[in-house]
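First comes the structure, then the notes that go with it.
A protein chain is absent from this complex, but the other protein chains hold their places.
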Amino acid sequence: MTPEEELERVMRDVPRGALALAALSVGLLLVGWFLVYLLVFLPRGMVS
Amino acid sequence: MAIGEEAIVRSELRWAAVSIGVVSLIMLALIYAGIVHHINPPSNIEPIDPKTLHLSGEFTEANLGTRVSAEGQVTSRIVATQFTFQPRCIVLPANQRVTLRFATPDVIHGILVTGTNVNTMIVPGYVSQVHTVFTRTGELLMPCHEYCGLGHSEMFATLRVVPASEFKPDAQGRVSCDAR
Amino acid sequence: MTHARRLALAHFWIGFIAFAIALVLGVWQMWVRSPLPAPFLTASTYFSSVTAHGTAMAYVLTTFTVMGFGYYVAETALARALPAPRWAWTGFWLALAGTLMAVVTIFSGRAAVLFTFYPPLIASVFYYIGLVLVVAGSWIWCVLMIVAMGQWKGANPGRPVPLAMFATVANAVMWLWTTVGVTLELLFQVIPAALGLKAQIDVGLSRTLFSWTLHAVVYFWLIPSYIAFYTMVPQAAGGRLYSDTMGRLTFVLFLIYSLPVGLHHLLMDPHQSNAFKFLQVALTALVSVPTLLTVFTIGASLEIAGRLRGGRGLFGWIGALPWERPLVLATGLAFLMLAFGGFGGLVNMSYGMNAMVHNTSWVTAHFHLIFGGTVVIMYFAIAYTLWPSLTGRAAPSLAAQRLQLWLWFIGMLVMTLPWHYLGLLGQWRRVATFNYADPIIAAWGPWVIVSLVGGLILLVSGLLFVRNLLQFAIGRASHVPAEVYATAVHPPLRVPAALNGFRLWNVLVLVLMLLAYGYPLAQFFIIDPPGALVHRVDQRR
Partner (left out) sequence: MSTDPLDRPWRLWASVAILSVFVFSVLFGFVLLPIIQGRGAGLDAFESICRALGLRPGSPAAPQPASEAKAQPTTRVAWSAELMQALDRPSAIGAQLAAACTACHGKDGRSVDPKLYPDLAGQSAVALYKQLNDFKSGSRLSAVMAPLAQPLSEEQIVAVSAHFAAFPVRSLPPAQMPAPSEAIERLVARGDPTRAIAACNACHGEQSGGPPEAPRLTHQGAQYLSAQLRAFKSGERRNDIYSRMRNVAAVLSDSEIEGLAGFYSTTFTY
């Protein structure tokens, strides 16, 4: 296969893996943020 | 090519929408905290002259510390100065709305109270104010958290949170650590 | 050797020497803060050291590296000689003279004010003039970058500017906007006070002006890393850049959203209102979008590379990547650290939630992860990538480079993860010593020692980095410098004018700055708050 054909072959799968990886990491980030928000921040009470 | 440029752009835009969704969720959570728990960052644009702070008004030395007003409002006035807090020990009641008011005659300071959300900068020229409710009793640390000069590391105060039953104002409505 | 290459080498070396010195100071500071007895400690030595550490890392290492990298990109990406190299050298010598002036002032004990400009504590005027000279040198660089792109566009009408150069100019334009805030603060408030012309200062105004600079300055340091992600990493991994357009958009988003967000550094300040804090927090939330876009685009670019190398399945391509190549390894480690640092940053910027961590070790951990983790590790990788073409020699050992990058990653996590934890417990920043006799603080002691170990690992890594660069001298001559820039899956033939220049975006920056900073700055002239007496640390009354 020529390099162009190779590229064409892999582009059939891309970006499924990147999407999964990015979604996983951003999901973890969001979960982490909400854990801090719910378990540390809100219990420490109101300030204004 | 099997995957055209449009498909790439479409996948990028879809991901951008997810990203905006994520930050919107966070913004919504912050608005929720603001509406339900009344949580704001401490803003209080109330100018006061740092150069004459010690001469008259509520931040003269004799006026500092915790005081309960006739209406039952608990307010503690504290001065942060190079390199001490005045007073260095503050008594406050638990489970009751209290207001901390800070001012400085010299440079920028800041405070936090360990284990709580109480946190503010103390900027010369303004009264800093934090309203809060302490839920746990005990001695908490209140350090200066902004660099204020060579003595910064040794600048901290103690915040003594006592149960309402032990919080006994004197005739003028004042409560201090020494009185106990 | 061309001017651009000699310029790049000269700039990089000044930055890296400052970095090595700052690293030693940083480890000493952590030692001092720990329960272990440390030598040379006085209040004055500690805060002078913090000032030197911050100045060297944040102003010297970064500014010189950004400039050196920019000169390299301007010559190689545009395939043209650099315009006005004499001016570039002028900028270099100005910045170097400024650096020396600032450093001498700090070590003479006349600038223990930390590297943030927070009056009314005022250092010797030579400290500020030194830093102004560094910035002046960088302004020359900005103009040269803009001119180089303009000349190229004149010679290549209608063709898209190569992404690496587009991004470099985005950084130059952003830096010109960024420095306005701190320049106003220095010219009208700090330097007159340091000269004794002003005896009092409006502190709210000075903090607000500094906040204008404070967030965008980080993107100025960060953009070289992003340029490497977009234009070099896909090539190093053996793949293609997934989307050139998205790269352009990312840099444009950095330009417009990194500026009107600085009030999130003042969330705990009394002199800014809740309403404008909320506005800038909303804008800050959006500045995470270009980073999230980058994670996806670079992920997809690496996925192309991994699949071309035979990786299969949803995640199989990750293992198939050429991790033995330093630039690829550094990218993986940088993204991991960016994830931790970004997490900390999301918490910091969260309006009321900032109160939980403001001025605690959490913040220190956050910016060390972003700065050391994403910015500096990519500076290492950029240096490793460019050095063969700059010196004409190949590296004698890639293993030593990989070891150095791994040590940096491990050290950074060992140092900053305890800091996050301690920050949540309430450990505050910017102090020389803690009262370990206090039971609350005594419990922090072991974690402080763990973070000190992380610092020591970072020191070893940093020194190994300098050694690795020196080792090039004994490497064999490499006559064919490898191509460093990546090609996109669809190399752009034509891009909209909006993504080939900065006119539209400059207008939008102006609009956003007026909306976000107009009243927050104007209020000081409306309410005219009382000033604070200047406190000079270089002399006494």
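Labels A, B and C are assigned to the chains in the order they are written; within every chain, residues are numbered from 1.
Throughout what follows, contacts are C-beta pairs under 8 Å (C-beta built on N, C-alpha and C of every residue); 3 or more make two chains touch, one makes a residue touch a chain.
All of these numbers come straight from a predicted model, not from anything done at the bench.
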Touched by the hidden chain, which of the shown chains?
-> A, B, C
Which one touches the absent chain: B:Thr99, B:Thr137 or B:Ser176?
-> B:Thr99
Taking the entire complex into account, which one of C:His11, C:His53, C:Arg110 or C:Arg429 touches the absent chain?
-> C:Arg110
Candidates C:Val147, C:Leu176 or C:Ala282 - the one touching the absent chain = C:Ala282
Chain A residues touching the chain left out here are 46, 48
Footprint left on chain B by the chain that the document does not show | 31, 34-35, 38-40, 42-46, 51-52, 54-58, 60-63, 67, 69, 73, 75, 79, 81-84, 86, 88, 97, 99, 101, 105-107, 127, 129, 131, 149-156
Identify the residues of chain C touching the omitted chain, counting contacts across the whole complex.
-> 41-44, 109-110, 112-113, 121-122, 198-200, 256, 272-279, 282-283, 286, 432-435, 437-438, 496-499, 503-505, 508, 511-512, 515, 523, 531, 533, 535-541
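By our rule, only the chains that are shown with their structure count from here on.
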Give the chain pair, either B-C or A-B, that is connected by more C-beta contacts.
-> B-C
So what's the Cα centroid distance for chain A and chain B, whole Å?
-> 34
Chain centres from averaged Cα atoms put chain B and chain C apart, in whole Å, by 30
Flagged in chain B as touching 2+ other chains are 1, 3, 11, 15, 18-19, 22, 26, 33, 39-40, 42, 115, 117-119
Chain A: which residues touch two or more other chains?
-> 7, 11, 14-15, 19, 22, 26, 29, 33, 37, 41, 44, 47-48
Spell out the residues on chain B that touch chain C in their complex, using ranges where they run on.
-> 1, 3, 5, 8-9, 11-12, 15-16, 18-20, 22-24, 26-27, 30, 33-34, 39-51, 106-108, 110, 112-115, 117-129, 141, 143-154, 156
The answer for chain B against chain A in the complex is residues 1-3, 11, 15, 18-19, 22, 25-26, 29, 33, 37-40, 42, 115-119, 130-135
Mind pulling up the chain A residues that touch chain C in the complex?
-> 6-7, 10-11, 13-22, 25-26, 28-29, 32-33, 36-37, 40-41, 44, 47-48
